[in-house]
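Okay, here's the structure, questions in a sec.
Shown here: the complex without one of its protein chains, the others still in place.
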């Protein structure tokens, strides 16, 4: 298989490295309109082919698949061109800036019979796969809430706010783990330095008694990467900053006894064992590449396909609208956020 | 000084213990309508006087001051009666259920020339006093955001939701630390067990580019007590679960260089020293009692006076209204939230 | 039962408080030769009887049991007098300064048919009881090593070095948990301020491939209380500074495959689950008092009886001798360190 990687900035070289290590990939072509970046790529991967013409990369009949790691604004045009030329497409998150663009790409991929996959890398971590498994097998019981914090210092993006940058990770994890479609989104944020929010809170509402909330922050003194999932049977905390024991499962919860009057409310606490399952610790991006090439080979639907990618975009778009209206709840189109996510990577 | 403590449930005995240790207090009278609680109090503090009649305690001419630690719904009536009989009043947080009730108590205390103080215990911790000092002396620069998490397992309250129970702490700290009056409040929450929210997020908006956010949760597998204050010069994290080094100050921040185009955005990070100042570690409630008796003696205004207590109630009331309207921003009356908080305990 | 508590310095009042709360104790008599301490005791426990004459307390026929919380040097004389007058004796750790003194007390207690128990409080914690249970039921497999760190700042003792002060805790835990008798002891230490060691390392050797090591330190910038027990099946870490999850059990270990040459050494690692069992969190000293009164009532042998107390003294004495000879291994008398510790508190 010949793969072209478009965009050789921060993430592109990681894709190149992993495609080069894939046994299913014979040749990797690196593409960037900035010649200095291509030079850096050639320094690091000396045997690699490069081109500064995206058009060449996208239309070359020898190329089977294209990985797009360019700024978000260019995703749609590049992916459309690639699909039109019959290429399979792996695309950086978020899939597009607009939900309607995502819809068009999904339709095009289907028409052309090509794989459209979004590189929501976190879904391919051991930790998220373990959480999916815990939810699927009922270990956590009914999900009650999803609370995430994603904070660090700096790494301000010039073209998208902190929601598109960081909350898109949490959105992909939430949408992958929780099968019920969200109903509305609200978001508040603040801009301290320029006209994009650098701190924001996003809330996602559901029909059932389940609530999701993301805290995303480019201006935190410490790096935080925490997701807590409360379940009716158990609760899980995923702390990505831990070097081992990234996931801890707590056999803790509350039981409310039958009450006749407010004063007689009987709440019983269960504070049982905590355990941390062992996690293999494979590089997530290696799994992304492996899953992408396997899907191309087998025709299998990727776990982070266009539908999941579109749902993330729909959430982000709704959050952005809510920001403008000071936290107003923005309703999601059911067709944009409904799809099945019932698979673990291993199934 | 003779002090009557009304309510001998969870918090009352702590007040009794501290009043008994105060050199300014000669006699403590414990009052509760439940005889079993009085019996327990007599067991623990054998020389104490008790009464099951609040009326006796509130009207006894020998009593100089009353401490009210009863359910929130009873605060207003009890405090009003006490003030009408010329007692100084220390009252558990929150001051009242309604802002208008708080206003009436404030006016009554002024008319009667009596101290009205709210037991917002956290304001009297070494940690919050240190944060106040850091803000007053400019160590943190301009405040940019206030983010708090207050979560634990269980301890569901039968009469108030998690916002009144937990966020009232954060509200008092926020209002004490940040001098600018808040403008609007929004809140979202969820009820998993009965008709009161057990998980909620509260956002407080200001005129300046400053944002405050509270995450309060009765259904967390772990106990969390964290406040992060981002400032333009430095940032502080107050982690109350730490046994030492509860406060850490980070010389970290961001500088945005002049930019001409989106692509040229220049962000510079400053990642300097972190330090943890030593904190004395005195019991906060001992300081509450000491401050209360000192204010009675000197006529000095308490740092947690009726005005601050009312501002907390106004915030909670607005948050409750916002909950009903799914996170709608509820505007605060400027007169309810404006007052000076420029004093440290030591000044 | 009437109990006399001798010594009202730091620990005595804790004993008084717990004896007062015991349903089996009718009267507590506090005794100290320092009148100011007795005054402080009367302030705190107003209904208590006090005496400044140890002789009175030790010989009063109304007294059934005596708790000795005086400086170590006085333990032997006081305990001997108490036993001679037919009192049951609970004595602060360490039992005595010399092993021969401990032997005499053990014999005397047996002759008189009285309980002699040492207040090795740590044995009565949930954590140590859980460790004992894990070892008894084979959860950890064969014990391989015991490594403890007990460090804090200050709290220098005027009469005993850091080994007698801190390592006596670790010795009692080690001797309680590990049934095999230790063979030799070595210790090195250093004195920075006066003629007693403030930092020391103690090593205890066994016949089997098991090693114990204590690091005790009065001059540590942070407080540390950690015990790691390596077992052939699992390993446990007991961190007493954790507020929850004080014990963590790791399903981790090593398997060495059959090797033919040095180069072919095959080591396989097992890195399985970690779990933290729930612990009830009762006050250990309350259990000490409960166990002592139960042993008096039933005649049952205490889990921290004179034999275990003597073994601790023998270890400390050997460590002290080793210190003088720069870490020389000092042999223990088998009769001083052999006894059964096969019981959990609950059995």
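Side notes on the structure shown:
A, B and C are the chain letters, set down in written order, and residue numbers restart from 1 in every chain.
One rule holds for everything that comes next: a residue touches a chain if its C-beta (ideal position, glycine included) is under 8 Å from a C-beta of that chain, and two chains touch if they have at least 3 such contacts.
It should be emphasised that the depicted structure is a prediction, and the values quoted were computed from it without experimental measurement.
Taking the complete complex into account, C:190 is the one of C:190, C:241 or C:324 that touches the chain left out.
Annotation: of C:41, C:95, C:237 or C:323, C:237 touches the absent chain (contact as defined above). In the full complex, chain B contacts the hidden chain through residues 245, 271-278. Touch with the hidden chain on the side of chain A covers residues 46-47, 222-223, 241, 243-244.
Listed by residue number, the positions of chain C touching the unshown chain are 144-145, 147, 153-154, 156, 158-159, 186, 188-194, 199, 201, 203, 205, 209-211, 213, 215, 217-222, 228, 230, 235, 237, 250, 252-254, 256, 259, 262-265, 267, 269, 271, 274, 326-329.
The rule is simple: only the chains that are shown with their structure count from here on.
Between chain A and chain C the centroid-to-centroid distance comes to 53 Å (mean Cα coordinates, whole Å).
In whole angstrom, the spacing between the mean C-alpha positions of chain B and chain C is 43. Note on chain placement: the centre of chain A and the centre of chain B lie 39 Å apart, centres being C-alpha means.
Residues of chain A in contact with two or more other chains: 271, 274.
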